[in-house]
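The complex is shown incomplete by one protein chain, all other protein chains being positioned as in the whole.
Let's turn to subunit A:
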Amino acid sequence: MSRLNEVFKKLYKIGLVVTFAYFLLFLFYDIHNLDNNRKRYLSAHYISEGVQETGAINLVASVLYDYRAFDTLGEATMILTAATVLAFLVPISKATTFGTTFKSIVKQTVKLILPYLAVLGTYLILFGHVSPGGGFVGGVVLSIIAILLTITYSVEFSEYIVKPDQKKLVEDIGAIGFVLLGLLGVFTGSNFLANGQAYFGTGNAGEVFSAGLIPFINVMIGLKVGAGLAIIFNSLIKEK
């Protein structure tokens, strides 16, 4: 009887998956056959006018930090919330030493890599509007410095180099900076998070000093994401 039960349970699970797949197939078959190519005015506008209107060659940056900058504010807030939750959940205590110890060759190589990582991360952030990259990507690369220190040496060493309080401060400064940069638009008589409309001058597209507020917002996001991810990783690894 119990074997029959097990077989039934397995069949039930498989049946659920098959039903769901069948349903999705039908749905997407219909959606795919729908003629909706003429309804692309928004993305067409972003592609054709984006460079002139925002001054950023990187179209992803122009959508993320100008057209839909408000979404980015919310997403960055989410990372901050997650980092705060994890830092709050894991008690402040001595971490257990990390399991594996590495040979000195690993430690020397990591020491060698770190400056290049810092340069790469900074480049990605500062040139986010003229080349692929941006605040989120650059921030992740910067946070890898702290993560590598944690993995190869230890949490204690990593937190001795960059204190948790300092990371938290950098994260908050990034968040506040983003909002204040948005408020610049309000103070110059335009709307919140306005860029080209608030006479900041989008400059010549392609130059480093162009695209108005986008590079500065990139810097703020980079600080926030870098510090936030480092906090998240160190908090998670401290958990016993």
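A few remarks follow.
Everything below uses one rule, namely that a residue touches a chain if its C-beta (ideal position, glycine included) is under 8 Å from a C-beta of that chain, and two chains touch if they have at least 3 such contacts; residues count from 1.
As a convention for this text, contacts and distances are computed from a predicted model.
A chain of the complex is left out here; the name its UniProt entry carries, from "PaaI family thioesterase", "Na(+)/H(+) antiporter subunit B", "ABC-2 type transport system ATP-binding protein" or "Proton-conducting transporter membrane subunit", is "Proton-conducting transporter membrane subunit". Between the chain not shown and the residues A:25, A:119, A:183 or A:236, the one that touches is A:183.
Touch with the chain that is not drawn comes from one residue among A:169, A:208 or A:236, which is A:169. Among A:27, A:47, A:161 or A:208, only A:27 touches the chain that is left out of the view. Here the missing chain is touched by one residue of A:22, A:70, A:102 or A:157, and it is A:70.
Considering the complete assembly, subunit A touches the hidden chain via residues 27, 30-31, 34, 36, 39-43, 45-46, 66-71, 73-75, 77-78, 80-82, 84-85, 88-89, 165, 168-169, 171-173, 175-176, 179, 182-183, 185-186, 190-195, 197-198.
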